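Removed: one protein chain of the complex. Kept in place: all other protein chains.
The block that comes next holds subunit A.
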Amino acid sequence: MATETEPMASEPTNPAAATGDPLVVLENVNKHFGPLHVLQDINLSVRTGEVVVVIGPSGSGKSTLCRTINRLEPIDSGTITVSGEVLPEEGKGLARLRSEVGMVFQSFNLFAHKTILENVMLGPIKVRKEKSAVVRERAMALLTRVGVANQADKYPAQLSGGQQQRVAIARALAMQPKVMLFDEPTSALDPEMINEVLDVMTSLAGDGMTMIVVTHEMGFARRAANRVVFMADGQIVEQNTPEEFFTNPQSERAQDFLSKILTH
């Protein structure tokens, strides 16, 4: 079922990641939910082609962090820039910037009243005003890539969770984004469907897509990430290469977290 277009790269760390320019930059970002300080002076820079995996205990602010990057969550202070442009507060400027930032949600959020193919085509046609025939071709290619081309005329509710999430990835890719955000993309999936989604993501990483991935999938982090960012209590506690982070975590919080998840 999963895509076979890309041989799974054993060394997906792509050279561009080391030299790429900063694409997504967060500077002194703060956010509160009422009295809760969910993001505390966050500084993070993601370079073009880099795959950054954000991990941490629940409630650490990692999902919120991910959602601030396309301003689904507004921030209280600090700045966020995407390819050098500060995120506009609202309106057409923000919409345009969002169209260049792909997002994949935990709960898929496919448009329930549209077919699979329509889901993938809607953005390019309505937002980018591209020609339907061109978009259809690209959409079908993407659906083939994620392995659900044969479901193109079905509605989202008729697909399994894993299939829906792969369509959601295709929908985001159809906009030809500069960066992809993944907000716990496998957390709502049945265990047997997690790998089909991770395979698509790994192949995407191998192609040099810039990715920011919030996940609990440590295997994916080891396999595909250039950098692991560990968050706890609204702060970035530690960041390192996956190899260094998993074998030699520096902070106590990270050691504690890893001991809890890796022992079973």
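Just so we're on the same page, contacts are C-beta pairs under 8 Å (C-beta built on N, C-alpha and C of every residue); 3 or more make two chains touch, one makes a residue touch a chain; residues count from 1.
Just so it is clear, contacts and distances are computed from a predicted model.
Colleague: Select, from "Helix-turn-helix transcriptional regulator", "ATP-binding cassette domain-containing protein", "Cell division topological specificity factor" or "Glutamate ABC transporter permease", the UniProt-recorded name of the complex's unshown chain.
Modeller: Matching the unshown chain against "Helix-turn-helix transcriptional regulator", "ATP-binding cassette domain-containing protein", "Cell division topological specificity factor" or "Glutamate ABC transporter permease" yields "Glutamate ABC transporter permease".
Colleague: Taking the full complex into account, find the residue in A:Gln40, A:Ser83 or A:Asn109 that is in contact with the omitted chain.
Modeller: Considering the complete complex, A:Asn109 is the one touching the chain left out.
Colleague: Specify the residue from the set A:Ser83, A:Ser99 or A:Ser160 that touches the hidden chain.
Modeller: Of these options, the touching residue for the absent chain is A:Ser99.
Colleague: In the complete complex, which positions of subunit A touch the hidden chain?
Modeller: Counting only subunit A, the missing chain is touched by 70, 72, 90-92, 95-103, 105, 107-113, 122-123, 126-128, 155, 168, 171-172, 175.
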